[in-house]
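Excluded from the complex is one protein chain; the other protein chains are retained at their positions.
Letters A, B and C name the chains as they come in the text, with residue numbers starting at 1 for each one.
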Amino acid sequence: MSKFDRFGLGLAKGLALTGKTLLSRPNITVQYPEQRLDVSRRLRGPELVWVALKCTGCATCAKSCPQGSIELATSQELVDNKYEVVEFLVDHGRCMFCGLCVEACPFDALYMGRGYERAAYRRGDLVLPKEKLQMSADRQPSAYCRPEMEAELPLQTLLVYGQTRAKR
Amino acid sequence: MTQPLSGKEVVARIQKQVPGAVLLADHGCIWVRPVTVAQVAQYLKEAPGMEMDYLNNLTAADYLDYLEVVYHLSSLKRNHSLTLKVQCWGPEEPEVPSVFHLWQGADLQERECYDMFGVRFVDHPNLKRILFWEGFEGHVLRKEYTG
Amino acid sequence: MAIRTQPVSINIGPQHPSTHGVFRLRVTFDGEVIIGLEPIFGYLHRGKEKLAEARTYTQFIPITDRADYLASMSNNWGYCLAVERLAGIELPERAEYIRVLVGEMMRISNHLMAVGFFLNDCGAFFTPLLYMYREREKLLDLFDMLCGQRLNYNYMRIGGVSQDLPVEFLPALKKFVQEMPGYIDEYEQLLTTNEILLARSKGVGVLSPEQAVNASVSGPVLRACGVEWDIRRADPYSIYPQLEFDIPTGIQGDTYDRFYLRIQEMRQSVRILQQAITGIEQLPHGVYRAHVLSLVRPPKGEVYSRIESPKGELGYYIVSDGGVSPWRCRMRGPSQLNLTALRDMVLGWKLADLIIILGSIDIVMGEVDR
Partner (left out) sequence: MDWLHWLFYVGVILGAVPVMVMAFIWLERRGLGRLQLRPGPNRAGPFGILQPVADAIKVLTKEDIVPVAGDHWVHFVAPLVVFAPAMLVFTVIPFQEDGGLVRGLVPDLNIGILYIVAVSSISTIGVFMAAWGSNNKYSLISAFRSMAQVVSYEIPLALAILGVVLAAGTMSLTGIVQAQAVPFIVMQPLGFIIFFIAATAELNRTPFDLMEAESEMVAGYHIEYSGMKFALFYLAEYAYTVGISAIAATLFLGGWKAPWGVGPQVGVLWLVVKILLVFMVILWIRGTFPRVRVDQLMGFAWKFLFPLSLINIFIIAAESLAWPGLPWWLLFPNTAIALVLVVVWSGLFRLGGGRVQV
């Protein structure tokens, strides 16, 4: 049982707000491919970055992975007092980028990446061998679980401060 | 803070009402005989001082030899809680009386329990699979189910 | 001559804009009046409880994210709290404060979505929803800063949180908390007194308190019926006993109460955030995680622990056999159990009411089907 007992006052109030918005155009949309935001310093981008020099092949990352998407094999014999990592395969198609492997790595050899355009046409293309996992110009590590790196990275764009563009 | 009821005290009261129902009691937890579940639950819901009006959670767990149906009950009025447990030894799809007529909240949970563990809740008005499709073979949360 | 009529049954869903996911309702109509209803789900079932049995306690945390994907932090929290209670782990104070901060942020974010989609279901074509998305976006930015992702946070760990707050986090959150009440006023101005909305939702889908309690309904839906039951108060966890907040309740238990209650809860969450910010600023930097072995092995036993997630009582029943993975892990999803009362609420109402009643319950299929 309801009456229109406020004779349209509520309707008018709503119209006033939308009218105000219509005229004030507070546009917060980012025109994505042209405009970009500075991503979070701790971004868990859809990629892993592996540093071959630091890796000892301990396979802690593989053990901590909930999805079992990391495959790791080391050489049988010691080379320079160190087991050589023969195979390091990450199936990015299975990975859910939870970051548990990065957190678990005792030698800081694994990082989450800062890239975010990592789609592929085939599932097979998402299985990356160790050569492709290395750090490179477009495969930069983020500071996820590596707090010492945080200060070097650019500050994140925050909408709270009204920022909608990356700082150049 | 929600106070778990002392199982021993509850048992003494239940034994008067439903003799021979309780098998074992622990702190905040009682084990009852499968066939008496509905009676015990009704007593817990209605007896003054108990008033378990809220069925928090109904589920089961597979312990290889037996299935255990677990009822987490609490009272919003008195803010205390009690866990009711039923061990089902026996046939492939054990039967446990439904508590649907006491708590409507048991509806979906009993169906899920049936779906996942194959516990048949007698007197449930609409006991069929809920998350899996009709005609699915097996009960996935049992330990013997390996896909 | 009387017209011969017959009821018609319609499948609403699994692909329907207003079922909030892949959810199917088999509805029987007499004209436009609903005379029968059967919810059918399972389309998004991913077997999380079975997955838990094959993973270590820590490995299961990212999977809890995906249950109620609009309130991942709360899911993390509920699960971690259960394991901590089972293993008897004490948390450092800073971790508790961080958890309360993110938990309440999550509540605001979830309620923004819930209210926005409810209004969208009422037919307010995306305007309120997009207004609310603006504020949610700010919160997601903050979550992103905290843990690197916007939806599946995987932030909490057994014994604390995965990382400390970044230095730029608290100032940004303070700015948000300062502005938020103004935005909530704006939402209220937009639609809470709108005659059409009042006519649509007042008195619609009434759930009596007795019925609600009997049907194991929890969270805002239960409180809208006038039952003052909030687990943060009734069975407190973390540092909630030290915080001041009110528990808003509804009067009638109708759709409007459920909608308005969420707006009031947002105000309370802002209040909690203010206190928690003041609290955490007085704490020294440092320990945000208790010393716990990376492979948690809780002692043999079981626990049923619950928290007040934005949607209601989120319970985790975990049985441990002393090993590295849970023997049995049951998630009690509030979305699913709130659906129990759906049938009683909608019978006799019309199709349009069904949509808004469903919208006012605020379900997430990830949690219903798990």
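What we mean here is this: a residue touches a chain if its C-beta (ideal position, glycine included) is under 8 Å from a C-beta of that chain, and two chains touch if they have at least 3 such contacts.
Not measured: the values here are computed from a predicted model.
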For the chain that is not shown, enumerate the shown chains it touches in the whole assembly.
A, C
Of A:Leu22, A:Leu53, A:Val79 or A:Ala119, which sits in contact with the chain we cannot see?
A:Leu22
Check the options C:Leu130, C:Leu151, C:Ile251 or C:Leu293 and report the residue that touches the missing chain.
C:Leu130
Could you list which residues of chain A touch the chain missing from the display?
1-8, 11, 14-15, 17-19, 21-22, 25-29, 31
Per the touch rule stated above, chain C touches the missing chain via residues 8, 10, 16-18, 29-30, 32-35, 119-127, 130-131, 134, 190-191, 194, 196-197, 199-200, 203-204, 347-353, 355
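Going forward, only the chains that are shown with their structure count from here on.
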Intercentroid distance (Cα basis), chain C paired with chain A, Å
25
Would you tell me which residues of chain A are touching chain C in their complex?
1-2, 4, 6, 8-11, 13-14, 16-18, 21, 28, 39-44, 64-66, 96-100, 103-104, 112, 142, 144-145, 147, 150, 155-161
Of all residues in chain C, which touch chain B in the complex?
41-42, 45, 47, 49-50, 211, 213-217, 227, 229, 234-236, 304, 306, 313, 315, 317, 319, 327-328, 330, 332, 336-337, 339-341, 369-370
Which residues of chain C touch chain A once you look at their complex with the stated criterion?
55, 58-63, 65, 127, 131, 134, 137-138, 141-142, 144-149, 152, 154, 162-164, 166, 168, 172, 175-176, 179, 186, 189-199, 202-203, 294
